[in-house]
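All protein chains but one are shown at their positions in the complex.
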Amino acid sequence: MSVVPAGTLYRGKVGMWSWVLHRISGVAIFFFLLVHILDTALVRVSPEAYNVVIESYKTPVIGLAELGLVGAILFHGLNGVRIILVDFWSKGTKYQNIMFWIVLVLAVGITAYFTPGHLERVLEF
Amino acid sequence: MSDVKEIAEIPSFTVKLSIRRFDPEKSEEASWQEYEVEMHATDRVLDALHKIKWEQDGSLTFRRSCAHGVCGSDAVRINGRNRLACKTLIKDLDINSTITVEPIKGLPVEKDLIVDMNPFYQAYKDINPFLVANDKPEKERLQSPEDRARYDDTTKCILCAACTTSCPVFWTDGQYFGPAAIVNAHRFIFDSRDEEADVRLDILNDKEGVWRCRTTFNCTEACPRGIEVTKAIAEVKQAILRGRP
Amino acid sequence: MSVQIEIPNSPRKQRVTNWEKYGWLYMRISGPLLIVLIFTHVFVNLFTGEGIKQIDFAFVAGKWADPFWQWWDVAMLWLALIHGTLGMRTVINDYTEKPKLRTALVGTLWSVSGALILLGTLVVFTFDPCPPTSNPDLLPSFCEAIASS
Partner (left out) sequence: MTKVHHHEFDVVIVGAGGAGMRAAIEAGPHARTAVITKLFPTRSHTGAAQGGMAAALANVEEDSWEWHTFDTVKGGDYLVDQDAAEILAKESVQAVIDLENMGLPFNRTPDGKIDQRRFGGHTRDHGKAPVRRSCYAADRTGHMILQTLYQTCVKLGIEFFNEFYVLDMIMTEVDGQEVPAAVVAYDLATGEIHIVRGKSIVYATGGFGKIFKTTSNAHTLTGDGIGIIWRKGLPLEDMEFYQFHPTGLAGLGILLSEAARGEGGILRNASGERFMERYAPTIKDLAPRDMVARAMANEVREGRGAGPNKDYVLLDLTHLEPAVIDAKLPDITEFARTYLGVEPYTEPVPVFPTAHYAMGGIPTNIKAEVLRDNDTVVPGLYAAGECACVSVHGANRLGTNSLLDINVFGKRAGMYAVEYAKTAKLPPLPDNAEAGVIALLDKVRNSKGDEKVAVLRKELQDTMDANAQVYRTEESLNEALNKISELRARYEKISIQDHGQRFNTDLLEAVELGFLLDLAEVLAYASRERRESRGGHFREDYLERNDDKFMVHSMLYREGEPTGEIGAGIRVDWKPVVITNYQPMERKY
């Protein structure tokens, strides 16, 4: 018996892609969190050590990544609420589609709102 | 005498189909094969498959029976989505580009569009898909129209597997019970006559049960019977949390 | 595959309680809490004041001087890490097929997470905002008051 390797990509709709994004963002946040705990732990080593590492957070490259992180957290968190509504609200399955777009607009919107100020700070560095 | 003609003179056109072929007797590899057929707008993808099988390539293999979406034989992946070939009208697809047809995903492919359905049926059997009621009524058991309506949606299932094989979680390791099994459990869990809801709820509380559903809605979108599959799954999840239907 | 006789249905054995349900519930309970915790955290640290620029030892020490923020961050640490670990476990379960590899990966995951939770908690509660040997410029302003007293 053989499972023939998949042909094309499955063309799921909003539900599937929101899950893909949710998963990617969740994993990304998880790894960030691991690093974030470690770097914060440096405060127990010495102020110098902590500050050195934190300075690198303020460079343009990492600064851009931080935007991504903020976007990811926003999306993951808001989409998490969407999932919870789908699970517990009787009309959740009916409105899941529109809820996804609301989540996306909010996540992108808030990130965009935050971007100029943040970029200014990391770029002048 | 009563040779029935088409509803109106429907223009015909050439469509290109690309079909995923696989025959383990010939090759270990699956490959895409292209066909061109003359079709009418009212024709269905199943008609196109038949046309190819009957006129061009008799070795093309697929399942089908009723040809109008009630038997569940011909779930395949058309243009990347699970559909019944007999319910997908050519005109509803983009006929300017090639139509792709491939087997449903996540079950072992046996030949061309035919997959091994046994794992699918096994999951179905595992949820005890039958009424358990120990009273011995003389006549019919009574059930109010409201109670009857409670599980109407999930009685429509034709076990075509379009849902289960569209589920990204099912693709991962094939261990997940899958939406179809849950739909059929739902049909009994919410049937007021049934006495074994707790057993079924317990079965679906399994590691491979409802909790694996990530609400990706592919199943709902794929179901040719229009069953609100994700909703049914959500209802089962809640019933497990409550401990009763 | 020769004879395809279906396996007649056999009654199912009652299994031991499993934790899937609780894991699933945990994701849904921690989620909304995390929204409050994390969104506020991000807002305070990155949106208000100087944003990312303000963050240094002094900033952190300043916050943790207040038990409110200490508990805030510890709650966030526990909830988020367990949430993330449960989530990662799901991901691992999905994509590993060999039981051994699966056990190994999930084991590692929990060990790392457990260690980090402990570490983080220790850091927050044993944290000294004014380590005596350090350059006073790097310390929060209240250290001077403490030092001079």
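A, B and C label the chains in the order they appear, each numbered from 1.
To be clear about the criterion, contacts are C-beta pairs under 8 Å (C-beta built on N, C-alpha and C of every residue); 3 or more make two chains touch, one makes a residue touch a chain.
Values in this document were obtained by computation on a predicted structure and should not be read as measured data.
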Footprint left on chain B by the chain that the document does not show: 1-9, 23-26, 42, 44, 53-55, 57-59, 61-62, 64-73, 87, 89, 110-112, 114, 117, 121, 125, 128-131, 133, 137, 139-145, 148, 151-152, 155-159, 188, 191, 193-194
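The definition used in the following text is that only the chains that are shown with their structure count from here on.
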Please report how many Å separate the Cα centroid of chain A from that of chain B, as a whole number. 34
When you check chain C against every other chain, which residues touch at least two of them? none
By the touch rule stated above, which residues of chain A touch at least two different other chains? 1, 23, 83, 87-88
Could you list, by residue number, the parts of chain B that touch chain C in their complex? 118, 121-122, 125-126, 128, 169, 172-173, 199, 202-203, 205-207, 209, 211-212, 237, 240-241
Parts of chain A lying in touch with chain B, wherever the complex brings them together: 1-16, 18-19, 23, 83, 86-88, 92-94, 96
Contact footprint of chain A on chain C as seen in their complex: 1, 27-28, 31-32, 34-35, 38-39, 42, 46-47, 50-53, 55-58, 60-61, 77, 80-81, 84-85, 87-88, 91, 112, 116, 119-120, 122-123, 126-127, 131, 133-135, 138-139
